[in-house]
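The other protein chains are all here in position, but one chain of the complex has been omitted.
Chain lettering (A, B, C and D) follows the sequence in which the chains are written, and residue indices restart at 1 in each chain.
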Amino acid sequence: MNKLRIIYNGLIAENPTFVLLLGMCPTLGTTGSAMTGMSMGLATTGVLICSNIAISAIKSLVPDRVRIPAYIVVIATFVTLLQMFMAAYLPELNASLGIFIPLIVVNCILLGRAEAYASKHTVSDSCFDGIGIGLGFTLALTLLGAVREILGVGTVFGLRLFPETFGSLVFVLAPGAFIALGFLIALINYIRNRS
Amino acid sequence: MLTYLSIIVTAIFVNNIVFAQFLGICPFLGVSKKLSSAVGMGAAVMFVMTLATCVTWLVQHGILEPWGLGYMQTIVFILVIAALVQMLEIIIKKIAPGLYQALGVFLPLITTNCAVLGVAILVIQKGMNLGESIVYAVATAIGFTLALAVFAGIREHLRLVDVPAPMRGIPIALICAGMLAMAFMGFSGITIG
Amino acid sequence: MKKLPSTLLNMVLSLGIITIVASSLLAWVNSLTAGPIEEAQQKEEIEAIKSVTPPFDNNPKSQEWKWTPDNDTIPFMVYPAMENGNLVGAAVKGYTKNGFGGEIRIMYGFSTDGSVTGYQVLSHAETPGLGAKMQEWFRMDIGNRSVIGKNPTTTSMYVAKDAGGAIDGITAATITSRAFLETLRNCFTAFEAYKTDHGFSTTPSCMAGEGTTGATTHTSSKE
Amino acid sequence: MNQLLTISASPHLHTKRTVASCMWHVVVALLPALAASLYFFGLGAAIVVLTAVAGCVAFEYIINRWMFGRPSTILNGSAVLTGLLLAFNLPSNLPIWIVLIGCLVAIGIGKMSFGGLGCNIWNPALVGRVFLLISFPVQMTSWPLPLVNRWAYADATTGATTLGILKMGGDPSSIDLWQSATGAIGGSLGEVSAIALVIGVVYLLAMRVITWHIPVAIIGSVALFTLCIGGNIGIELLSGGLLLGAFFMATDYVTSPMSRKGMLVYGIMIGIITIVIRRWGAYPEGMSFAILLMNSFVPLINRYIKPRKFGERRVKK
């Protein structure tokens, strides 16, 4: 398949957050600002690309009945690697994403892609699938983070759009996460149904 | 005693796992369409979460830390949880077929439920002792079940009203979760003692 | 390529190999990153201490001293800052559980006479835009917000809303402000206790009605 | 002639009560409290009330007509009521733009996203109020003093509410209950005068718009629970939004249980949660949160607590 199509597919057509509704916990939990949302998206993308590559590489060496545990081990390995690198070189980001970094392990996007895509496709296709889906996830998280940051405190990536007094704090807190995502998905539903 | 009470109140109301910590959202959105399945899922999570927290705590303090393998936490925990769920499934099927009927369908879903792994990691991060960890796990699961049950009631209600088309399904469910999170914020800052 | 059939041997072998490869990889990377991680953590602490105390030439971390408040078990950490062997002040790492979102960890710096030389909020779960403002609020030179340069023996380190307080709390975040100042008072007490313990002269305390004062256990790690 | 006859199934009579008359009765019942708030807070109260009512009506009209293409529903008075009750829950010096955000949230999120009148689960006015409280805590917790500077709006002199004083460790005996009863105290503009609120609720009960169950359950459980934990019943009942909430907001048909037993359970739980939040929580006032929380439980209450059916045998234990 055309590599660009694979990426388009992950980014838009099968966007993991807005269309497939996977990985809701990090989506809600790490989008207090555009920056944290994007970081989480990129971190997940990294693991996803690696695990997709590794899994499609070893797919024929793994008997069917143990494939799930095997995939989990692969994914967990890359997550742990990510954890180590972040703790060593990006300690602040590591602290702000907190528990959601180890929880990438259980993000259904990863296992989902391993099962639905990487275990059936070539290494390079799986790599591009990882990039596409990962960027789709990153896009969604960044978008949600940006919306919450703008509505909540009036900035986006720290850039001030309007004075902080006019921000609705609720958007950087738990309820705002649900509400903002709800309306975003509704908007996307609306647009999709129109076109 | 007071610490236990405080752990319980905090885990159920103040820092509800779904509404404040954003863990276990997928089953929360996925298994809350009917009240009966919501309660079944809640019970299954309580079962697994308590057991998993207990076992992973022992693994952490008995194996990983003494041997300097702290960096293996994530990989070991997820494998322990996966194995545990498998074993539970087999055991329950053997000794309590009735329970299996009720919980069985939910068990496989739980392996990838981040709430279980999340709680296992959180109790280590918070430096809780074994007793506190178990109480925390049970209370968190109660909080999860409560959230699920309330949400299932709400979604059964929504089935019978005229939700505008683009809002139907997940969007309105998320708005409801937002409203619930807002209501639960009333408990913020509750301190016992 | 054909898939390996699911025979027991294949399954054990396959899983075993994956696990061994994975663990070795992890062990290797761990050995590579353990240093930088440790360093990052150390650096963070030292940076924090540096940012709150007067300049020093010792290693305060190696001279840390513990002080445990009456009603709790986890100790406060006193890091003495020395210049040429003379005490010039200290950083005290303290915490409170009375924040709006639970625990707040703060490091305060004091000069020898007990005046606040600086502070760093290390971790907290306060509300962004409200309680989270404490990081800047209490060093702002507006009204009576700043605690910098003030001495708990002469300034009442309470929120102005509460009777007798001399510090302006964060607007609409009185709970955080109280927690912040409570930690400050306790850290000050820890510092005083350190001075008593190590034979440095204490400034006479006139902090009437203090909450947690007495130090029950203190152990020095340098003994 | 035969062709002209109307055919419809029985019953052929219909009560005079309409949705509009229910809603307008509640509006009428709120007039004494409105008068009191205009007296105590002057210009500020007038601006906030007018903005809130106009805002809610406008948003309902816009969303209904232009987004859903449904017929306008503003004449049935429910948007007016939401606006009025939202205003009653706001301080009288709140900037207009915040009031408007509250209206948008109350109508847009709290009511119309669920499908409009009758479909929502949470009390729209309270959704708006709590949203504002969380979003703009600074502005939402500065209370103009009553009777002072009645012609000031944005720069009114502010002070603490009774519950705020207590939360800050104030002395309960310093509180003048007579002031709480008349309304000469700080607080949201509609909640201050207990007497005016009681006049309103008596009217609603007499008109049979509401039944006694919810208000009595709330007030009873607040009184009992306060007694158990050793508080001052008078202060708890007369201060904050307790009476406003118990009489006019917890009783909202749409968001309260549909059986009398359910109403009692709902009311009792609201009372208890309110006191728990007031006593142990971070917020000085818990009524809004308590009502929203119990709104969430209403579907479950409706499902499990039902009227006893005629001739249905009671389940023996």
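Simple rule for what comes next: a contact is a pair of C-beta atoms (placed from the backbone, for glycine too) under 8 Å apart; a residue touches a chain by one contact, two chains touch by 3 or more.
Rule of thumb we're sticking to: contacts and distances are computed from a predicted model.
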Omitted chain, identified by the protein name its UniProt record gives, among "Phosphonate ABC transporter, permease protein PhnE", "Phosphoribosylformylglycinamidine synthase subunit PurQ", "Ion-translocating oxidoreductase complex subunit C" or "Dolichyl-phosphate beta-glucosyltransferase": "Ion-translocating oxidoreductase complex subunit C"
Missing chain: touched chains present in the view: B, D
Touching the absent chain when the full complex is considered, from D:Q179, D:N232 or D:S259: D:S259
Subunit B residues touching the omitted chain (full complex): 159-160, 162
Contacts of subunit D with the absent chain, listed as residue ranges: 1-2, 4-15, 17-19, 21-22, 76, 78, 116-119, 253-255, 258-260, 306-313
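Just so we're on the same page, only the chains that are shown with their structure count from here on.
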Chain pair showing more contacts of the two, A-D and B-C: A-D
Gap in Å, rounded to a whole number, between the CA centres of subunit B and subunit A: 22
Subunit D residues counted as touching two or more neighbouring chains: 109, 131, 134, 137, 282
Numbers and ranges of subunit C residues touching at least 2 other chains: 22, 26, 30, 100, 130, 175
Subunit B residues within the subunit D interface of the complex: 35, 149-150, 153-154, 156-158, 161-164, 167, 172, 175-176, 179-180, 182-192
Touch list for subunit A against partner subunit B, complex: 21-22, 24-26, 28-29, 68-69, 72-73, 76-77, 79-80, 83-84, 99, 102-103, 105-108, 111, 170, 173-179, 181-183, 185-187, 189-190, 193
Subunit B partner contacts - residues on subunit D that touch it in the complex: 67-68, 109-110, 112-116, 118-119, 121-122, 127, 130-131, 134, 273, 276-277, 280-283, 286, 288-290, 292-293, 295-300, 302-303
